[in-house]
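Heads up, one of the protein chains got dropped from this complex, but the rest are sitting where they should.
Each chain gets a letter, A and B, in the order it is written, and its residues are counted from 1.
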Amino acid sequence: MSQTSTYVPEKPLVEGNHTFGSLTALIGDITEKPAPTWWYIAFGISNLLLGLLLTMIGYLIWEGTGVWGITNPVGWGWAIINFVWWVGIGHAGTLISAILFLFRQGWRTAINRFAEAMTIFAVICALIFPGIHVGRIWLAYWMFPFPNGMQMWPNFNSPLLWDVFAVGTYFTVSLLFWYVGLVPDFATLRDRVKSSIGAKVYGFFALGWTGGNRQWQHYEKAYLLLAGLATPLVLSVHTIVSFDFAVSIIPGWHTTIFPPYFVAGAIFSGFAMVMTLMLLARKLYGLEDIMTINHIEKMNLIILVTGNMVGFAYIMEFFIAWYSGVTYEKAAFINRAMGPYAWAYWTMFLCNVISPQFFWSKKMRTSIVASFILSIVVNIGMWFERFVITVTSLAQDFLPSSWGYYSPTWVDILTYLGTFGLFFTFFLLFLRFLPMVSMAEIKMVMPQADPHYNESKGGHA
Amino acid sequence: MSTAQPNTYWRSLNELSHNDEYKRFVDREFQANATELTDGYSRRNFLQIMGASIALAGFAACRKPIQKILPYSRQPEFVVAGNPLFYATAIPFRGAVTGLVVQTHEGRPTKVEGNELHPDSLGGTNVLQQATILDLYDPDRSRNILLGGESKTVAEFSAFCAEFFTSGKRVAFLSEATSSQTVSRIRRSLSSRFANSTWVTYEPFGEENALLGTQTVFGSKLRAIPQYDKANVVVSFDNDFMSSGPDSVRAAKLFAKRKKVMSTQDDMNRLYVVESNYSLTGSNAEHRVRVKSSEVAQVAFALAAAVGADGFSGYSNAHSSHDILNQMAADLRAQNGAAVVVAGDDQPVSVHAAVAAINVAIGSVGNGVTYAALPFTDSANQNEAFTKLISDLKAGSYDALVMVGTNPVYTAPADVDVKGALSAVGTVVHLSTHVDETSAALPATGWHVNRAHFLEAWGDGLSYTGAESVIQPLIQPLFGGLSDIEVLNLIATGTFTAGHDLVKTTWGTADWREVLHDGLRKGTSFRAEAARTASGAGQAVRSLADGAASVDGIEIVFKPDSKIYDGRFANNGWLMELPDPITKITWDNVALMSPATAGQFGVEYPRSSILRAPADEEPMVSITSNGNTVELAIWVVPGHADDSITVYTGYGRTHSGRVGSGQGVDVHPLRTSGSPLFTSGTVTKSSNTYSIASTQDHHSMEGRPLIREATLVAYKANPTFAPDLVKVPGPIDDNGQAISLFNEQTFPEREPQWGMTIDLNACTGCGVCTIACQAENNIPVIGKNEVRRGREMHWIRVDRYFSGDVNGNPQIVHQPIPCMHCELAPCEQVCPVAATTHSDDGLNQMTYNRCIGTRYCANNCPFKVRRFNFFNYPKTFLTEGTDPEVVQMAMNPDVTVRFRGVIEKCTYCVQRLSRAKIESKRETNSVKPKDGSVKTACQQACPSDAIYFGDLTDSNSTVVQTKRNERNYLLLEELNIRPRTSYMAKLRNPNEATA
Partner (left out) sequence: MKSPMKSDSVYGILAEFNGTGGLLNAAKLVSKAGYTKWDTYSPFPIHGMDDAMNLKPSILGRIVFAHGILGFLLGAGLTIWTSSIAYAHNISGKPFANIPSYVPVTFELTILLSAFGAVFGMFFLNNMPKHHNKLFNSERFKRATDDGFFIVIETDDDLYNESKTADLLRQAGAIHIEPISA
């Protein structure tokens, strides 16, 4: 992960005259200072929502899947929508840590740590749904290939099973990646916390890291390899999630454009979520020097690009539907735009395709308020995208006789709200006890980190 | 193609208004003939059915049938535990019995089938007969004899009878229609013992008008027995003979015989229907004339005049000039007797008289129709007799009233004060299966006698055509209970005699064993009367015709419900949840009307918005007639006559039981003895709304080639119109199949390969397949709210689509949809746990124990035939009610009862297939049963033999013949999923003159 001075001439990635020490203090102290009041309030609310989630799950398990709005023909409802939505969000973290790392994007260092944290918590929220949406929750473990007395094995033809492996692997690797990144920072905290318990806990997780170069050598190699592995992984995960739909024969699902389209959408929503959280964190913790306008603008550019990819996919779907010449295919897409769910379709279109266009203007790109609002709008839009794909296709498929309108029940809605409780409970704990910016990596992108820093200065003098 | 597709299919009811703009959009966006699939078709759009509450209600199946039977310490003869036994019996309904064969498991009746030896069943059944098993095991049935609410023993009741019914007592008998010879025998002794007694037969929708009609023409009450198999042309005046009438099974069987077009050489019959409400029979008509029910008579008279019926010379009315009428007349005359005109029991005497006159005029008597005298009817007009009886009772002209069955307090017209009569007479005996409205209204000195179900008691009767049949009990009465003959005999003699002896006395012992075996005395039937027009009949009919007046303004038409009839089956969950064949409504009755009429009540139609909010409810009308008002949901049926509202009776029961009570609205208050069939009334839009559970809310085929239809002529011109309609693109492999990306699995030689064909031309859409399947496969009943959510569990459903002009006279097509058992089943590959796989004999199997309920298979089924147990329906059932064990006895022990969270679906009745394979293996050492030796439940029940099933490896089997038929086509063939179930295209045989 050695950086060369070739790209330094661009905007400084850390503003203000920071030294290594002041950066360590700026980030490290957050974990030691008593938590601000807002933190306790937010944490309380999150816990209430988390309780709500658990209650809803309990009710679901007690009563049966029928408490949801799902029906015949719409066998998948909010549960699957939420699953895909959360997994999508969970793509930003690894993307930032892996792909941007391979592309040597130094600016990632400001946000990769909590983008990864967000990824992990989002994937946890997502993983709840495949578990609870099945009719016999207590048998969900049958989806795993484990030797058993009945000598039965799962069906490897099923995209749902691919999902189990894809999302499972993705969660595991993201967690390892995140932890590996955290090790040097655990060491930093170990060496600076006052409380002996803190030192013990952080020390335990630091695994005895010394910062010796013989360790850095293997560490950097491992990080590079992980990035190289995570890159195809992150692309494969939403590809495979999209197979849940693409491999079926239902018009509106059976589409080859889904893999790239889903991946773009995932990055789109993931960056939007990172943006939302980052803008809050930088304000609340005064990290403006680290998470600069420059960062915000770069991320908005990615949102703009991926947003347009998604928009292109929407239009391509219609073209292909017409070009295919298949009655059912055509009807499915006309129904989306003109049918009983048109309201959902156009909400999606407005949020995902129209709204990002504001970012063509530098003024908007660099405006905190605009970025914040649009980042939320984008995630609303992405939820509706999954709604449109899942529900409208099922509601009106081949035989008009079996068409049926789907509408959620209060259980669906409260369960979804509950997942935010889970997410923010984890996230707030992360902000409180872990360095939300990778201290080791952020220092590397400071000019002082360059061994020839002093000489070059001398040269000019 | 255009010949193959005469109708331009219109979009869903609710957005036809969007038709044009929508089409423009379509044409702009997608050029027409962009695909070979859409030629000649309009394109699709949208409409939804909504659910709201997630509450759980109603019946369901149960987990394991617990059988309250003793172990066979001494093995009864023939009984092998696990193997069912079959007994012949007969089911009485409205004065006619139909032969049945009942399957029993360890002495427990579980399934009824038609008796092939019986001329009125010919092996078929209707929905009421299929569902009767659930009536037998209805835990809400009355379990005691009650005197003023106090439960009494049979001995006490016998004592009362002996002591009270002394000779000379003035006793009034009010009985449901019965043809029982034993009853007739006992009646003789009754009338001799009680000189001043009277016997009145009361049926709210009886055949009295029909008999009076023939009486007018022939001088005596004769029953018209249509011979549909002999008739090239059938004209029905508001007669829904394919639905659940007493003659429906025979009618469907014979009618279907004339619709079996197996080659271009074959011909088929032609059906004209004149009616107001869109009936099942109407949906099968070539030509349907929609007029108000009160106008039907006018059409009949006009036809009578057109065919030159006696007494109609010079007669003419508004309808006489209509082309269709004259074409009808010409068509009838051209058949020289091979035609029949029938009229519905819900039509006045004048219509039946006119129809009789027409049949005489066209010479179909003894050919298309025969007339028979009924040994059990009284010459008096029973409708009048009933009202007279009630007033006499109030006047105190009788010491006692004995009611055999019937529920007059609920079913009697509003102006007939039955309650008053009951309290006036004091001593009342009411024989009834339930403590119904009438039993509940009994005075303190009134006896309620719990009646035995016909499967529990001995009895007998005459079939519609007069076959002498015996009713053989299959099981001891579950709740005690006496049969009608036992009670009547008790009153007649004062001593109790077992039904068996009573029946045997009537029948004698000569051929007793044979009769019991066959279920009837072979070769017996009514003698066909010469049916000569009585002198002066012409004038009589003519005067009726001249006197007949139709209702001005809006008419209210009362029809018995096709499922629960006059309410007597209201406590049967299977029937309640069976979708109405036309409206697909479950659990409710509504006000059926045409789009135009609905418009009068501000019901925008088609509705402006194609969206339906989840909580959306139907607008209601309040109908006031004869001083009473009822509110009903408005339900638009395209093709219904304008200015006419049809309401079904049988709903809104108060003492029906857990299932029937409080479901729907009681419309009897609107009926009067003066106008029991249709009446005028003031109808206003109500501010209330009502939620309706309909299983199919989208009524258009969207121009998709799902049901393929042609006229007989077009078919003969192009026999392969149906398969030609869809050309599957891409290369074809050696077996003529579209190629796959992989080498498909093959099936082993030794195994049979099951396949099914459904002849859409024979199928009438009655829905008996659904009930038969429900009875055979332990399918739960889930209640109105769940159905509203779209969670009905039926394994085979009947899709119904409208075609033609929504505001005019559209046509209806029906299509039964079971699991297609696709060879390349899309459902199998997506199941993560391999819970659904393919068997060696080509079945798409569902392994309930392995299923974890991801519902992915249901999503991926293009036919949406997979059903999901959203709740633990069985558990709900087991924990509800007095003693659920009773209903558990109705379950088929050969079929697993499914539990919460698993998918279920049609199995081709795998339990029957396995049994047949075992039998065959034992006999022929091959697991391929010989053709016809195994039938699926739906196939066996179907009265019009529309379903063929068998082994595809047996090239001589009937199913293979049908698969080779040129009308045979695969649904959604272009998906290359290779369904094992295929369809034979529908044909209609319209009168060329109308073209």
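Basically, a contact is a pair of C-beta atoms (placed from the backbone, for glycine too) under 8 Å apart; a residue touches a chain by one contact, two chains touch by 3 or more.
Not measured: the values here are computed from a predicted model.
The chain not shown here makes contact, within the complete complex, with A, B. Checked against the full complex, the candidates B:116, B:150, B:514 or B:744 give a single residue touching the omitted chain, namely B:744. When you scan A:55, A:105 or A:169 for touch with the missing chain, the hit is A:169.
When you scan B:680, B:837 or B:911 for touch with the missing chain, the hit is B:837.
For chain A, the residues touching the absent chain in the complete assembly are 1-4, 19-21, 24, 145, 151-157, 161-162, 165-166, 168-169, 172-173, 176-177, 179-180, 183-184, 187-188, 190-192, 203-204, 207-222, 225-226, 229-230, 232-233, 236, 240, 243, 439-441, 443-444, 448-455. On the side of chain B, touch with the chain left out of the figure occurs at residues 740, 742-745, 823-826, 828-829, 834, 837-840, 978.
Going forward, only the chains that are shown with their structure count from here on.
Between chain A and chain B, the centres computed from C-alpha atoms are 57 Å apart.
Contact residues of chain A toward chain B in the complex are 63-73, 75-76, 133-137, 139-140, 142-143, 152-155, 157-161, 164, 244, 247-250, 318, 322, 325-328, 330-331, 334-335, 338-340, 343, 394-405, 407, 409, 411.
In the complex of the two chains, the chain B residues touching chain A come out as 12, 22, 25-26, 29-30, 34-38, 41, 43-52, 54, 56, 610-614, 696-698, 700-704, 706, 786, 789-792, 797, 799-801, 815, 817, 826, 829-834, 850-856, 858-860, 862-864, 867-872, 900-903, 972, 974-975, 977.
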